[in-house]
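Yeah, one chain of the complex is gone here, protein chain that is, but the others are all in their spots.
Presenting chain A:
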Amino acid sequence: MAGGGGAPAESRVGQVVLPGDVLLLPAYDEQDTERLPLGTSAAPRGRLLCGPGLRRCAGGLLVTKCGLLRHRRAGDGAAAAGGAYWVDSQQKRYVPVKGDHVIGIVTGKVGDVFRLDVGGSEQASLSYLAFEGATKRNRPNVQVGDLIYGQFLVANKDMEPEMVCIDSSGRASGMGVIGQDGFLFKVSLGLIRKLLAPKCEIIQELSQLYPFELVLGMNGRIWVKAKTVQQTLIIVNILEACEYMTAEQRKQALAKLSGN
């Protein structure tokens, strides 16, 4: 049933992997838990992060999604000392994940809880106390149809997803109701990750054009607001199209716009 024996994980980085492939992690099963690896061997000490699309199995990692295998080495400043493996896959449908920041649309109020549509299989719930400075008497001003930027507190396949608009220290830090006007549209999840990458050229080039505000939700939704409707629509069109444009085409398009 399994697709052949496993191959070492490092050899398949950057290649297409299919569900059922086994990636062997060297040196972990040979060592005792007490002995530290001496010298610069292939397996650095530290926790290995097994990202989306991968699961633990005996001997290494099991692939559960098809896509390209990516790897990040252990380094300072990385969240996971010891490196990370994950599968870069493309999808349009969002599955709620704990800790993700998403844009939700308020579809209703049920008692003390708002119901939000986040593009997943179920609607998320958001308590009215989960805003900065909200108390039982001081309710937040949220109406049906408003846009909310929040993060998932609870998101697993067994329970209804729950969102909050404050972080662990009780501050809003940018979350909450997104203001008036602006334009909301949907793109694929891969593009969002591309735009949120640390040095994204698209965003840097766009920021040279005109002043605007941008909110990117991990569920594929983007909200843009600029001074005039025309500018807003230009930014929207560029963001939608840049998924399939090469870098030169994009620069040409932007040069035309900044010339206008």
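Here, contacts are C-beta pairs under 8 Å (C-beta built on N, C-alpha and C of every residue); 3 or more make two chains touch, one makes a residue touch a chain; residues count from 1.
Please note the rule applied: contacts and distances are computed from a predicted model.
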item: Among "M-phase phosphoprotein 6", "Trafficking protein particle complex subunit 2", "BHLH domain-containing protein" or "Aldehyde dehydrogenase", UniProt-listed name of the chain not shown; value: "M-phase phosphoprotein 6"
item: Sole residue of A:L24, A:L48, A:L191 or A:I234 that reaches the chain not shown, by the stated touch rule; value: A:L48
item: Positions on chain A contacted by the hidden chain, ascending; value: 25, 28-29, 33, 47-52, 54-56, 61, 70, 72, 77-80, 82, 84, 86, 97-101, 149, 173-175, 193, 196-198, 203, 206-207, 210-218, 225-227
